[in-house]
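Data first, discussion second: the structure below is written as structure tokens.
Every protein chain but one is kept in place in this view of the complex.
Residue numbering begins at 1 within each chain, and the chains themselves are lettered A, B and C in the order written.
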Amino acid sequence: MNQDTIDRIRRFTEDRDWDQFHSPENLAKSIVIESAELLECFQWNGKDYDLDHVKEELADVIVYTQNLLDKLELDPDEIVNMKMEQNEKKYPVEKAKGNAAKYDQL
Amino acid sequence: MNQDTIDRIRRFTEDRDWDQFHSPENLAKSIVIESAELLECFQWNGKDYDLDHVKEELADVIVYTQNLLDKLELDPDEIVNMKMEQNEKKYPVEKAKGNAAKYDQL
Amino acid sequence: MNQDTIDRIRRFTEDRDWDQFHSPENLAKSIVIESAELLECFQWNGKDYDLDHVKEELADVIVYTQNLLDKLELDPDEIVNMKMEQNEKKYPVEKAKGNAAKYDQL
Partner (left out) sequence: MNQDTIDRIRRFTEDRDWDQFHSPENLAKSIVIESAELLECFQWNGKDYDLDHVKEELADVIVYTQNLLDKLELDPDEIVNMKMEQNEKKYPVEKAKGNAAKYDQL
């Protein structure tokens, strides 16, 4: 996301004095709650989803994810690169190619 | 995230030929699954969490979120700004300040 | 479940002195965490699931559900019948038959 969008998310919380509710635990709960609402778009049918609804719920997941990054003062590039390094080792191309098995079953 | 990180996420999927598993539905399931693993860091205690573990699980949520954005060809700035506009209306500052109630109970 | 199974679940908690961790909130988190593990059995493929794994994860959901019923001193027959009465009204047979739409879209 660009800086303007991130600033808008931060200002929203600040203006409402909601930082007090944003414990890491509450934000983790919120991310699950919103991602389950995203999943609900695909509850009975994985194909005919309402794209506008998907966009809204996915946006909610992204907003709470940003809130948690902010709360813990984490840099998304840093943590994602750290995790991608692990993933690249756990799923070597020659074993994982075209295979959805979990790493411990490759 | 910066473009390098996003490219790394995309290359990871491409190199393993995993796009075939990345239906929007499967990615929505994956986001819930990873956010529940994030929540597990706070399962019995909201205070004494293992920050390194939190970073890993949060990174997984971000990676699958990026995968879903890619799959649906969505721009995070566009969908988040659209949602923030809704949120700003649903939670007017004068009513929502310091209040964690849901919008329909404000 | 029969009374013996319920008693076994209760004794397990009691013997370990775990009631102190079983706040309604922590149990609600636990039910989500276990149901996401259940969903993981179907993450990339809805058809070829490992039935033994499904049984284990489903059992975990049932155990935490029983823990929450116990903690809140709720009778499952009472709350389920109350909810089924609502559901039967929200989804009248003539409208809902063969239709997976949500009640507000019937």
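Here are some notes:
FYI, a residue touches a chain if its C-beta (ideal position, glycine included) is under 8 Å from a C-beta of that chain, and two chains touch if they have at least 3 such contacts.
Because the structure is predicted, anything quoted here is derived from the model rather than measured.
Of the options A:5, A:26, A:66 or A:87, the residue whose C-beta touches the omitted chain is A:26. Mapped onto subunit B, the interface with the missing chain covers residues 29, 32, 36, 44-45, 100. If you put the missing chain back, the residues of subunit C touching it would be 1-2, 4-5, 8-9, 12, 15-18, 20-21, 23-26, 28-29, 31-32, 35-36, 38-39, 41-42, 46-47, 49, 51, 54-56, 58-63, 65, 68-69, 72, 74, 76-77, 79-84, 86-88, 91, 93, 96-100. Subunit A meets the missing chain through residues 21, 26, 29-30, 32-33, 35-37, 39-40, 42-44.
Convention: only the chains that are shown with their structure count from here on.
At the interface between subunit A and subunit B, over half of the residue numbers involved are used by both copies, so each side presents largely the same positions. With rounding to the nearest 5, the Cα superposition of subunit A on subunit C corresponds to a rotation angle of 180 degrees. Our note on geometry: subunit A versus subunit C, Cα centroid distance of 25 Å, whole angstroms. Rounded to whole angstrom, the centroid-to-centroid distance between subunit A and subunit B, based on C-alpha atoms, equals 2 Å.
Residues of subunit A in contact with at least two other chains: 29, 32, 36, 100.
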